[in-house]
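Right, I'll just put the structure down here and ask away after.
Note that one protein chain of the assembly has been removed; the remaining protein chains are unaltered in position.
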Amino acid sequence: MRISYSSTLVALLALTLSACGGGEKNVVSGNATGYLHYGNGAEPQGIDPHLVTGVPESHIVRALFEGLAVKNPITLEPEPGVAERWEISPDGTVYTFFINPQAKWSNGEPVTASDYVWSWERALHPETGSLYAYMLFPVVNAEKFASGAIDDFAEVGIKSLDAQTLRISLNAPTPYFLQLMDHYSTFAVHPETVLKFGGMSDRFTLWTRPENIVSNGAFTLKEWSLNRQIKVEKNPHYWDKSSVALEGVYFYPTENVVSEERMFRSEQLHVTQGIPLGKIPNYRAVQNSPYVQAPYLGTYYYLINTKKPPVDDVRVRKALSYAIDRDTLTRTVLRDTAIPAYSITPPDTLGYNPPKLFSFDPEQARALLAEAGYPDGQGWPGLEITYNTNEDHRKIAVAVQQMWKDELGIDVSITNQEWKVYLNTVSQGEFQVARRGWIGDYVDANNFLDLFLANGGNNNTGYANAEFDDIILNQAPKAASREERYQLFFQAETMMMQEMPIIPFYTYTSKRLIHPSVNGIYPNLMDSLNLKYVRLDPNQRLDLTTE
Amino acid sequence: MSLLTVKDLSVSFVTRNGTVQAVQSVNVEVKENALTAIIGESGSGKSVLCYALLGLIPTPPGRIDGGEAWFAGQDLLTLSQRDLRRVRGSQIGMVFQDPMTSLNPFLRIGEQLTEPLLLHTDLSKKQAKTRAIELLEEVGLNEPEQAMQAYPFEFSGGMRQRVMIAMALINEPKLLIADEPTTALDATIQAQILDLIKSLQTRRGIGVLFISHDLAVVAEIADEILVMEKGNAVECGNTQAVIENPQHDYTKKLLASIPSGAPRNYEPKPQTLLSVEGLKTWFYTNAKTHPVRAVDDVSFAIQKGEVLGLVGESGSGKSTLGRSLLKLVNITEGSVHFDGINLSTINTPDLKALRRRMQMIFQDPYSSLNPRMTVFDTLAEPLLLHNLVNRADLGAAVRILMDNVGLASAFAKKYPHEFSGGQRQRIAIGRAIATKPDFVVADEPVSALDVTIQAQILRLLADLKEEYGITMLFVSHDLAVIRQISDRVAVMYNGKLEEIGPTKAVFEQPESAYTRRLLQAIPGQNVEFG
Amino acid sequence: MLKFILLRMAQAIPVVLAVITVTFFLVRAAPGGPFDSEKAVLPEVKKALEAQYKLDVPLTDQYLGYLADLADGDLGPSFKYPGRSVNEILASGLPVTAELGVYALCFALFIGVLAGILAALRPNTKQDYVPMTLAMIGICMPSFLLGPILILVFGIYLEWLPISGWGDLPGDKILPSITLGSAYAAYIARLSRAGMLEILSQDYIRTARAKGASDSRVVFKHALRGGLIPVIAFLGPAFAGLLAGSFVVETIFQIPGLGRFYVQAAFNRDYTMILGTTVFLSVLIVIFNLISDVLAAWMDPRLRTQFSKAK
Partner (left out) sequence: MSSPTHHLAEEDIEASSLWRDARLRLQKNHLAVVGAVALVIVILAVSLAPWIAPYEYDAQDLNLGATAPSAAHWFGTDIFGRDLLTQILYGGRISLAVGFIATAVALIIGVSWGSVAGYCGGRIDAVMMRFVDVLYALPFMIFIILLMVVFGRNMILLFLAIGAVEWLTMARIMRTQVQSLKQKEFVEAATSTGLSPLVILYRHIIPNAVGPMIVYTTLTIPSVMLLEAFLSFLGLGIQPPATSWGLLISYGAETMEEYPWLLIFPGAALTLTLFSLNFLGDGLRDALDVRGSKD
């Protein structure tokens, strides 16, 4: 009885397993039908431009909506979007946008200037609670309206002269203002659709459901099954639909970066959102490797709480910064996926380059530490690095801890806190050294330097310098030319870095895997993806043979 | 003509601590239309012999070393498992000892009863069903149709044994092997089952191999007898011949151990030790349904220094009464006075002191001793608890106790599982008399023991009663034992006291009809034992 | 029997209520709120947000408000996913997690009982040691180790099975169910072996053999029913463990179940989401405990009649 029984069982099991054959490959079917399969990194919170923050959300919102001006995919310079052209007043404080008559909503209705007035009121309204409301603060009275100081939106500097023309008046000249028009928090939404499902600033409305949504981007939302996939298809009413090659896109919430890489390798994804550090060397060794890496407008640094001893002494701060070998760190721990940084602003931000006041100099670091009263680490009261639970932060913190121990002979402890607890700790200032990463909202040094304004919301270092504030708030905006403005920024950044309120580590890079059959995804500093330009070449297959 | 002839059968078991010779070259012959009995104490190999024939012993650790077993022209020992299976249940039927566990609790009676038919014949389910119903009527079950649908737990021990017999005979086997079929039953039920087996054997003209440890039980119904001791067949022959003049001295010892002494003439004892008035002990399974009335309004007294025998069938409430006297079970109503002290109103410290003066001996030697405590600790515990002896001479006190109950003090450090049933009961008795109690309740102390051991324990109890001046309540279902040991006898039935009086009077002129029925059910009473 | 079930359901209500209360206040005790974010938030905006989600009301009113909503089945809006209610998210995630749990349990039962029976038939022989050693490996192997191994072997090298998703491709439910179920298959193997050995030593098995029943009949007709009762009784608590275990398996296999939502909700302080999942999971656990108790009782005729008669 035994033998016959178990052998039939094994045969049965083998049969069911082989029958499945792993199913059709997404990439192959996608290339044939013009559908891109995109690893989006996480389940998006939502797709209402005025409510969401976060990268996964931005990819979908930018596919569905379009701003007055868009970024050139390569140079990131502003190009016509919903507005076909615009005029800027000589003193740089009044912008007039002329809306393209062909620009239509996905239900065929034309996009009008009043749509924008209504949308910006929604974006700024306190009850909507948009975390990116500050993007519109350069506009006259926008901040007052957002903080509830005034409640008549008419006082805010945005007027629709007629259906096609929109006039916006700013508090002061804002050279980067056009870039803001490409940030999704300033996009327009279709007022009638939003009102049909609830109040202007209601957060629980269903207007963004596939069957209800009206959008003005290259694609429209077709289907959204929670935590599985989001499907968007070509928008027939889009004014520039002739230059859109893709039929549609599937977005997948690929949260686990290790599983995402496996899906890519078994050709279930055209593009991934990230890559496990450990796998990078192998992919680099592949001929025409699918691994694409490009600098990304963001800096990884440690905040220092200049109020807490022993880091209240600038010499100690400098010693800590000089003792870090950034080259080795980026080469080993980060597998050459990051560029060492010696200041807050990333290099080549639309032509601006930050000052480099120091480099890896252990001797000077030890000298400074001795000068500050801790020769070779004697009498060192101890220091604590705080970071939020994450694999990469852990690796860097452990490496830094070791470097300071070897180079300066000082003992440093690491505490790892869960995300919300960590945010609470940093905002209450209960830390000595804390991990921080800042991704630029727009390509301009101002977005990095305004982090250190005395009463800036994001300044947790305790650094305050009136002269620095004056340059950033008053002198730079009024600079006659871009060169003069950059010169002022350079002067301010040098002044700030001499105080070393932060320890910069590296400039981010965007790193992802792109299937050889995909072209039209251009690496740029903002890692901004415009699916309009993506094309699929069906006869390219994934080939991972190493050289 | 002989139905089954077994020649020089030897069976041994390979266990962790060495090989045990269970059966040593035994010869036995079972004739047609005759009941052959095999008598032996536990460990004599009588069951192993029969199970070995039918291949029911798991081969590791069991091993058949030699011999032949001829049945219907085939040597059972050489048959393959498949052929043996064809014989079992069709030509040879078996009935086992404990009806409570021998039927599958998860299947209905009907399913289990028809199984042998469906296995060995090509009868349809319906035909098998009607055949089964006929069998149930033949073995004396009323309303056989309902019985088919019932589950085993809904039947009493006696009815279940009838079902077992029906199951064994359903395929018209030529040979029926019954392994102590009535040992687990009450005397009255035992008598009925014995008559049933005898009548079935004669009516169907089949051969029956009846295994038992109790000579009295088989004396009336067996044609032939085989006596076994420690794996060897010591004596065999016609029942009457063996009983009248046993050759082998082991058979003599067996016969001598059967309790048969005439009841002592009664000298009344003046002083009352324990008086019970209107005692009721009811058990409520759950609030709503009516309770089980284990002891229902019983009043009697026990005199100091006497042995009161309490007899009754299982379920009569006799052991509950014993436990109620010692407050091991809370009584519902009535009162118990021990030496003038009212037990129901006593507080805990006094109760503890009183516990020293009242002790109990239990029935099952295998569960009345803590398996994880050595003999020394078991005996020392009561001594230390009631600080009857200080630590220094604890060893000596325990040694004396062991000696009094006939145990070598070298065993002090052994564990219960290293002793035989009889020795364990001695330990239990030692524990009971450790505190020199005035009153002991012995709840069926010998019914789980073999006849020879039983006799020794009874003698030990009698001696200790004299030596320690103990008053004893001796609870048992075995009238012969009661007759031998008790001064007075109380008969219980369904929680009520049927009759109470001096042993001689109750045995010779029983007043209640129930007592009379009990007396007639004593096995082997119209056989003269040498 | 029905009365018994109703009674148990009635008893479950205080249990779930206890779960809600403890979770409700424990979550709010955690430092950091749902609307803290790395980018600085204007105080007015934060106040407005908290007002929208009724977080500015005193705690006890929030609690009573939540219970009232719960009574008519509304688990409230998710903080993290504006425009989506917890009901909707649960409706998408719960069936997947439950389905994964059931498949894993079926796999565990099938393999576990089979291994247990094989081992019990020939105790202390090769046929006993092999399944039991495999069972031991099953107990010692964490799912976040077994998962990747199965993916590599069956997914990537042999390309027999898809390695992610749930229900999109044929056969994509096999690997996750095996990963989640293997530890429980091991426990069930040990339990069913012990159960079978216990039953096979009973007297009525000897009776069955004496009737001439073959080995397979003895095992399947007589021994199995009694031997599996401990296994059935184990199913209830096992399901609770499975739900927790599914968190890991869902992350490894990208399965849209409750697991990921739950862990994220805890990190995002999405109070309504945490409460919603907790309530649902504990209700599921209570139901499964009940089913396994009733099933175990039903299998034993003595208890079955006791139930229907007494209660």
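Letters A, B and C name the chains as they come in the text, with residue numbers starting at 1 for each one.
Definition applied: a contact is a pair of C-beta atoms (placed from the backbone, for glycine too) under 8 Å apart; a residue touches a chain by one contact, two chains touch by 3 or more.
None of the values given here were measured: they were computed from a predicted structure.
Asker: Report, in label order, the displayed chains that the undisplayed chain touches.
Answerer: Looking at the complete complex, the unshown chain comes into contact with A, B, C.
Asker: Considering the complete complex, identify which of A:Ile150, A:Val244, A:Val314 or A:Val333 is in touch with the unshown chain.
Answerer: A:Val333
Asker: Which of B:Phe71, B:Phe210, B:Phe376 or B:Phe474 touches the chain that is not shown?
Answerer: Hidden-chain contact among the options goes to B:Phe376.
Asker: Which of B:Thr332, B:Ser409, B:Ser447 or B:Asn494 sits in contact with the chain that's absent?
Answerer: Once the missing chain is taken into account, the touching residue is B:Ser409.
Asker: Among the options B:Met358, B:Val451, B:Ile500 or B:Leu518, which residue touches the chain absent from this view?
Answerer: Looking across B:Met358, B:Val451, B:Ile500 or B:Leu518, the contact with the absent chain belongs to B:Met358.
Asker: If the hidden chain were put back, which residues of subunit A would touch it?
Answerer: Interface with the chain not displayed, on the subunit A side: 258, 276-279, 281-282, 328-329, 332-333, 389-390, 394-395, 397-399, 401-402, 414-418, 421.
Asker: Since one chain isn't shown, list which residues of subunit B touch it in the complete complex.
Answerer: Interface residues of subunit B facing the absent chain: 16, 42-43, 323, 326, 328, 351-352, 355-356, 358-360, 362-364, 366-374, 376, 381-382, 385-386, 395-396, 399-400, 403-410, 412-413, 415-417, 426, 428, 431, 435, 456, 459-460, 463.
Asker: Tell me which stretches of subunit C touch the chain missing from the display.
Answerer: Its contact residues with the unshown chain are 11-12, 14-16, 18-19, 22-23, 26-27, 29-31, 136-137, 139-145, 147-149, 152, 183, 187, 190, 236-237, 240, 243-245, 247-248, 262-263, 266-267, 274, 277-278, 281-282, 285-286, 289.
Throughout what follows, only the chains that are shown with their structure count from here on.
Asker: If you count the C-beta pairs in contact for each pair of chains, which pair comes out on top?
Answerer: A-C
Asker: Need the central chain here, defined by C-alpha centroid distance to the all-chain C-alpha centroid.
Answerer: Chain C is the most central one.
Asker: With chain centres defined as C-alpha means, what is the inter-centre distance between subunit A and subunit C in Å?
Answerer: Comparing mean C-alpha positions, subunit C is 38 Å from subunit A.
Asker: Centre to centre, by mean C-alpha position, how many angstrom separate subunit A and subunit B?
Answerer: Taking the average C-alpha coordinate of subunit A and of subunit B, the gap between them is 86 Å.
Asker: Would you kindly tell me how far, in whole Å, the mean C-alpha position of subunit C lies from that of subunit B?
Answerer: Between these chains, centre-to-centre, one finds 50 Å.
Asker: Among the residues of subunit B, which ones contact at least 2 other chains?
Answerer: In subunit B, no residue touches two or more other chains.
Asker: Pull out every residue in subunit C that's touching 2 or more other chains.
Answerer: Residues 214 of subunit C each touch two or more of the other chains.
Asker: In the complex formed with subunit C, which residues of subunit A make contact?
Answerer: Against subunit C, subunit A makes touches at 1-2, 6, 9, 16-24, 43, 45-46, 48, 51-53, 126-127, 129-131, 133-134, 146-148, 203-206, 208, 225-228, 252-256, 258-259, 262-263, 265-266, 268, 418-421, 423-424, 427, 456-458.
Asker: For the complex, which residues does subunit C have touching subunit B?
Answerer: Checking each residue of subunit C against subunit B gives 202-204, 206-214, 217, 221-222, 225-226, 299-302, 305, 310.
Asker: Tell me, which parts of subunit C touch subunit A in their complex?
Answerer: Subunit C reaches subunit A through residues 30-33, 35-42, 44-46, 48-49, 51-52, 77, 80-85, 88-89, 92-93, 114, 118, 121, 127, 148, 151, 154-156, 159-166, 168-172, 174, 214-216, 251-254, 256, 260-261, 267-269.
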